[in-house]
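Before anything else, here's the structure in question.
A single protein chain has been removed from this complex, and every other one stays in its place.
Labels run A and B following the written order; every chain starts at residue 1.
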Amino acid sequence: MQQISRLSRTDWFGPLLATVLAIAIIGSLSKNFLSPYNIQILLLAIAVNALIAFAQMIIIAIGQMNLSVGAIGGLAAISFAGMMEVWGLPALPAALLALVIGLLCGVLNGVLVRITGISAFVITLATLSIYKGINLGITEAQPFYGVPAAVKAFGAATILGPIPWLLAPTIAATVALWYMLRRLPVGRFILAVGSNDHAAGLSGISVGATVVIAHGISGFLAALAGILVVARLQIGQPSIGDDWLILSFAAPVIGGAVLAGGHVSVTATALGVVIVAIITQALVLFSIDPFLVQVVLGALILAAVGLNKLRARDTAKGSL
Amino acid sequence: MTLQDATYSSGTDDSPLGPRTGLSRSRFFLSNEFGLILLIAIFAIIFGFATKGFFSPFNLFALGRNSAVNIMIGLSMMSVIVTGGLNLAVGAMGVCAAMVCGWMIESLGIPWPLAIAGGLAFGALLGWINGWTVVRTGLHSFIITLATMSIFFGVMIFLTKAEAFRELPPVFTEFGRARVLGYVSPLLLVTLVVAVLLAWLYRGTVLGREMLAAGASPAAAELSGIRVGRMVILCHMLSGALAGIAALMLVARNGAAIPSMAGQLGQDWLLPAFLGPVLGGTLLQGGKVSVLGTVLGAFLVTMLTSGLLMLQIGAFWVQSFLGLMLLVAVLLDKARRSYLARRNLA
Partner (left out) sequence: MKTLNRSVAAIALLCAGVTAAGAADDSTLALVPGGPHPYFAAWEQAGLDAAADLGLGEATYKIPQKWELAQQNQLLESLLSQGYNGFLIFPGDPVGAVSTAEELAGFGAPVIAGAGCYKDPSPAAFCLGTDTGKSAYLGAKELIKAMGDGEKRIVHFTGFLVDPNTQLRIDAVVQAAEEEGATVVQVIADIDAPEPAEEKINAYLAAHADEVDGIIATAWVPAVVAANALRRMGDDRIHMVGIDHDEAVINAIKDGVIDGTMIQNPYGQGYIGAYALDKLRSGCTVKDDAPFGSNALTTKFIDSGTAYVDASNADSYLDTMRAETDKILADFDATYLNCE
C-alpha cells in the first residue's frame, strides 16, 4: 500500500499509467494501431518531438524558458541542408557544423541572459526573431532540395523491425540527459540553480556558467531535432521549427515539470511526448475532425497541469 | 511561480510611483519614453533621406493605420503584464471576438454598433475565462494562456469551418480607408483615445492603482484589503476587450472578419504584443506600467518595419533587424536603469 502511494508520487507514474491505458484502449478499438508500420510512424514522431521537449525541459529546469527552440532548430536544419547542397559537404561534417551552430545559438542566449540579467523570456523572444530572420534571409523562404541519398536513406531506415534509425540519436540524448541530471555534478548544479539560484550561488556553484551550459544544451538538442527533421522530410524546409513552441512546453508540463524550475524528470517528459504522439495519431486514426486537434492539445495541457497541481496538494497533505 | 530571472531583482529599479521630485526634468531626459522619442526622430530622418516616398502622405497614412493595430495589440498584452502575468492568447482572443462580431452581423442580422459591442464583450468573456482559471488554479498565466490559445482558436475554427464573414456593412471598409486631415487614419485616433483612457485608468483611478498594487506585490495588496484575484480577472478581461478592438480594427482595414488574420493560433500577434510593452519599459514582473512607452514602442517597431521595407534591404532580413532592435533596446534600458541607480546612490 505504502509502495503504491510512493509510486503515485513520482513524476513518471501518472504519465506511464496514462500511456499504458491509452495504448490498451486505442489498441483494442483499432487493430491497425499496433501494426508494425504504425509503430514505426509513432516512433518517428516521438524521436523528433522528444528532442524538442528536452530542449525546453533543460531550460525549465533552471527556472527560465526558451522561446527560440524552434528558431534554433530551423536554423540548424537549413544550415545542415544548405551546407550539403551549396557547399557539397558530406553529411557528417555538415551535421556536426549544424550542431555547433545550434550550440552557439544556445550559448549566445545563455550569455545574454546572464550578463544582462534580463528575463530569458525577453532575450529568447529577441533571439527567436534574429535566428528566424537569418534563416529567412539565407533561404528567402525557399527550401533546400539537395539532401544526399545517404541522409534520405538514414531517415527511412529501420534498425530492427519497426524501430527507425532516427530513434538512435534520441535514445542516446535521453540516456545522456538522464545520467547528467541524476549523476553528474553539472546536473545537480542545474537543478540547484533552478530551485534557488541565490542559495546555489552561496553554496559555491557558478550560477553564470550553469545557466550558459543549460542554454548551450538546449540549443544543441534543438539543432539535433532540426537535423532529424531534415532526414525525415528529405528537404531543408525553412519553416521547420515554426510550430514547436506549444509542443515543447506540452510534454515537460505533462511530465510534471515545475515551471519555476528545479524540478524536471527526463522519464516523465519522454512519456509526455509519447502521450501527445499517441493522442495526435489516435485523432487521425478515428477520423476526428481536424479542426478539433488543437482543442484537444490545449485541453490536454490544462488537464495535465491541473492534475499535477492536485497531486502536489495531496502530497503536501500526506507529508503533514 | 515567477517568470523573470531572480537575478533581475537586484534592486536597480527606480521609484515606481513617478518622478515628482526636483530632478523631474532631467529624469525625463533619462526616461525610457524620451529615449524612444529620440530614436523615432532619428530613424524618421534617416528613412526620410535614404528612401523615396517615406514622407509621402500615403505612406504616413499607412504607417498610422498599421501602428494603430500594433499599438492596440501591445496595450492588450500590457494590461495583463501589469499583474506580472502574460497573455499568449491575445491573437486567438482577438480573432474570436472579431468572428463573433461578424457572425452577429451576418447570421443574426444585428445592427453593427451592437455587434461591435457584442464582439468586445465576448473578448472580455474569454479574458474572464483566462483570469478565472489563473486565479482558481494558481498556475502561471503563461501555461494557462498557452492552453487556452489552442482551445479558443481551435473551437473558433471548428465552428466557422475557417470561413470568413465577408458580407459586412460598408461602414467598416469606409472607416478603414477614411483619412482625417489628409493623412491621419481614424483607426489611429481610436487607438490614441483608448491609450489616453488607459493612462487615466492607471494614474487617476482607484481601480487602476489597485491593479498595479496587485501586480507589484500580491501579498501586500491582499493585506491592504485589495481583492487580488478580482484584479487579476479584471486585467485579463481588459486584455480580452483590447485584443477585440485590435481585431475589429483589422476587420475595418480588410472589410472582412477572417479567421487567419492573426496567423495560425493567433501566434503572429505575439511578437508585436511583446515588442511594444517591453520596449516601452513595462516590467514583466508586473506592478509598473507605461502606457506612453508602449504606444511609442509599438510605433517605433511599425516605423522600422516600414522604413526597412522601403530601403529594399530584402524583406527577409526585417525580422532579424526587429529582433536585434529589441535586444539593443532592452540593453540600453538596462544601462539606463543602472546609471540612474548609481546616481541615486551617489
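FYI, a contact is a pair of C-beta atoms (placed from the backbone, for glycine too) under 8 Å apart; a residue touches a chain by one contact, two chains touch by 3 or more.
Treat the numbers as computed from the prediction; the structure is a model and nothing was measured.
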Among A:A22, A:I41, A:I163 or A:V186, residue touching the chain not depicted: A:I41
Of the residues A:P15, A:G63, A:G82 or A:P143, I need the one that contacts the missing chain. A:P143
Residue by residue, what part of chain B touches the chain that was omitted? 48-59, 62, 66, 69, 157, 161-164, 166, 173, 176-177, 250, 253-256, 258-261, 263, 268, 305-306, 309-310, 312, 315-316, 318-319
Quickly run down the residues of chain A that touch the omitted chain. 30, 32-33, 35, 37-38, 40-42, 44-45, 136, 140-143, 145, 156, 229, 232-235, 237-240, 242-243, 280-281, 284-285, 287, 290-291
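By definition in this document, only the chains that are shown with their structure count from here on.
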Averaging C-alpha coordinates per chain, one finds the centres of chain A and chain B separated by a number of Å equal to 30
Interface with chain B, chain A side, in the complex: residues 63-65, 112-114, 116-123, 125-134, 136-137, 140-141, 196-198, 207, 243, 245-246, 249, 253, 258-260, 289, 291-299, 301-302, 305-306, 309
Can you list the residues on chain B that touch chain A in the complex? 1-8, 10, 86, 133, 137-140, 142-144, 146-151, 153-155, 157-158, 161-162, 264-265, 267, 271, 274, 278, 284, 314, 316-324, 326-327, 330-331, 334
